[in-house]
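Structure provided below as structure tokens; questions to follow.
Every protein chain except one is present and positioned as in the full complex.
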Amino acid sequence: MYAISKFINISQNVVCENGKTIFHNQEDNFAAFMKNVYKSLNISYPKFYKMDDLCKLAFIASELLLQNETENDIALLFSNNEASLDTDLKHQQSIQNPEDYYPSPAVFVYTLPNITIGEVSIRHQLKSESAFFVAEKYQTDYLHKYAEYLLKTNKAQKVLCGWIHFLNGDYKADFYLVEKMGILEHSKEHINDITK
Amino acid sequence: MAVFIHDTNIISPLGFSTDDNFQKILLGTSAIEKVFINDKIGSVYAGKINDELFSNHFQSINADFKGSRIEKLLIAALSPIVEKNPLKKDSVFILSTTKGNIAALANDDLSGAFIDKLVQNINSYFGFETDPIVVSNACTSGVVAISLAKRFIEMEQFTNAYVVAVDELTPFVVSGFQSFQAMSSEPCKPYDADRTGVNLGEAAVAVYVSNENRTESIQILGDANINDANHISGPSRTGEGLFLSIERAINEAQITSDQIDCISAHGTATLFNDEMEAVAFNRLSLQNVPTNSLKGYFGHTLGASGLLETVITIESLKNNVLIPSFGYQQQGTTQQINIITKKEQKSLKTALKTASGFGGSNSAMILVKNSENVRN
């Protein structure tokens, strides 16, 4: 049996930990929201400002789950519906007009959704199993089973699962940590509740 | 539970079947040539599927289908596999791609660029009854997709999987690699002293994976996908993630590194990638194992590359032939590795396939031919 030890939900200017609001943003703007949460964490990580919005969201959600974590063998299973389309649109814009053609390497590098995994792995030094999935909605059945497989086969000691949505200013993050002990049973019902 | 790879298919500039592709490679043919991208970019060295030839080929599969080019590539790759291995109730479609139908964005078609839409269309085209799985893990996606097939079969979620990988050569990707100063202005030379970067390519590849042990099947003995946790675009200088991936794959396979007969490595022909691989292989005492990169034949086909190279490696095992690393002349990494320079018949049983990519991702997989089925 495995358990969910902690979960984080971010949407509509609110950050919730285990279902309780821990941060409420006053400004109605994603960039300011993420910056305010980042400041509240009291960490110095200038690379945060270089990330695209999808990575910022994944970074903040993961930070809230892993800030006091000592385990490094934590698998990352991230997913969403739009992959990196928000940044893809920015790169496309930079090459659309031949008169104003300046593709940016700092934008292009974020045109892969698994860069979210890279950023979180670097921050928490996770040399671990990972995969980025694209799906219409959160794949509870598959991810429930896969997380338990990774734990049972000792391919990871803990598994961080996350749904990260960011497209054209619309956003949502649902993250939870799976391990041996926790506050909720690692069941499909609880996962559906967390990711609804 | 043992998991095996059975039938395979490749749609690439070199041909429209695994056999076509493998025969071209045995003849030393490369798909890399000057390809016109658009007025702004001009021409670059790349591997591009000829639209007219492919269109003729597709006519024989489905003359009525009106979809995007990438959907046709996927259908062409998977159709012969499904014909030979009819779908079952629990069959699953696993797709590997980095950019899907990103070409749609150039036409302001945002909804057409959703990978999820692409996979749903293909899933219903073939009539899969389960939800598809899509993995987008940069240049390791193709190997990760087979790894996921193996694992989901091991956990008894499915008994069989149709793994398909695709990426297209688009101005989107070419412009990005150019902004990274990662493109070679000549045909690429993986591991060579004069290598100057990547050639891009495109392909669609399909394989059938299941728990049945048939004659001529290849067993997936071990696999791992470990992140470098070092940099989002640059490979780790110590090759840490690749080292750990190979080490774990070898341990799971319960073999020793001296049992590996050949390595199909990533070899993009960038200075740092090839150097990183040489470091990782040396850390694992794999420096004397015959090794190739297949990028010189196809270019870097991104999300398709891992699966494409796995299929060619399977043919290499089945035919007991070492495939030369196209474009290589003299050692260009600080640590020595054994790059294959000429085609050679040799009894082969066990291969290592690796891939590495942006986001610090790495993958390794051990493939073994059933000894009863050795074809000499």
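Letters A and B mark the chains as written, and numbering starts fresh at 1 in each.
One rule holds in what follows: a contact is a pair of C-beta atoms (placed from the backbone, for glycine too) under 8 Å apart; a residue touches a chain by one contact, two chains touch by 3 or more.
Throughout what follows, contacts and distances are computed from a predicted model.
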Problem set entry | Protein name, per the UniProt record, of whichever chain is missing from view ("HprK-related kinase A", "Ubiquinol-cytochrome c reductase iron-sulfur subunit", "Phosphonate transport system permease protein" or "Acyl carrier protein") | "Acyl carrier protein"
Exercise. Of A:13, A:36 or A:104, which residue touches the hidden chain?
Worked result: A:104
Problem set entry | Selected residue (touches chain absent from view) among B:179, B:268, B:293 or B:362 | B:179
For this session: Taking the full complex into account, find the residue in B:57, B:88, B:231 or B:349 that is in contact with the omitted chain.
Result: B:231
Problem set entry | On chain A, residues whose C-beta touches the chain left out of the figure | 35, 46, 49-50, 102-106, 109
For this session: Please give every residue of chain B in contact with the chain that is not shown.
Result: 179-181, 231-234
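By our rule, only the chains that are shown with their structure count from here on.
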For this session: Using mean C-alpha positions as chain centres, tell me how far chain A is from chain B in Å, no decimals.
Result: 27
Exercise. Once bound in the complex, which stretches of chain A touch chain B?
Worked result: 76, 81-83, 85, 88-89, 91-92, 94-96, 98, 101, 103-105, 108-109, 111-115, 117-119, 121-122, 124-136, 139, 141-142, 145-146, 148-149, 155
Exercise. Which part of chain B faces chain A closely enough to touch in the complex?
Worked result: 39-40, 98-100, 102, 105-106, 110, 113-116, 119-120, 131-138, 144, 148, 151-152, 154-155, 157, 171-172, 175-176, 178-180, 224-233, 240-241, 244, 248, 358-361
